[in-house]
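With one protein chain removed, the remaining protein chains of the complex are shown where they sit.
Right, subunit A next:
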Amino acid sequence: MQITVNGKPETVNNSLRLSEFFEHQQINTAAIAVAVNGVVIHRENWHEHRLNHNDSLTVIQAVAGG
């Protein structure tokens, strides 16, 4: 199925879990927040949240400086 990640199209396995997606794409999750279709998915739900066709993922790097 097709999804977008920060606006870029990606093809991924059907019903992929969010945690599997990060593993698959080798994304370092130590300091990110992620939103699916504009809503933040909390870290504790990454292992159960399944992605759907046409989902739009936003991966946001944590920043704390000022």
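Following the convention adopted for this analysis, a residue touches a chain if its C-beta (ideal position, glycine included) is under 8 Å from a C-beta of that chain, and two chains touch if they have at least 3 such contacts; residues count from 1.
Criterion: contacts and distances are computed from a predicted model.
Asks: Choose one: "1,2-phenylacetyl-CoA epoxidase, subunit A", "Branched-chain amino acid ABC transporter permease", "Molybdopterin biosynthesis protein MoeB" or "Succinate dehydrogenase flavoprotein subunit". The correct choice is the protein name in UniProt for the chain not shown.
Replies: Answer from the UniProt record of the missing subunit chain: "Molybdopterin biosynthesis protein MoeB".
Asks: Against the chain that's been left off, what residues of subunit A make contact? List them.
Replies: 6-7, 30-33, 35, 38-40, 42-44, 58, 60-66
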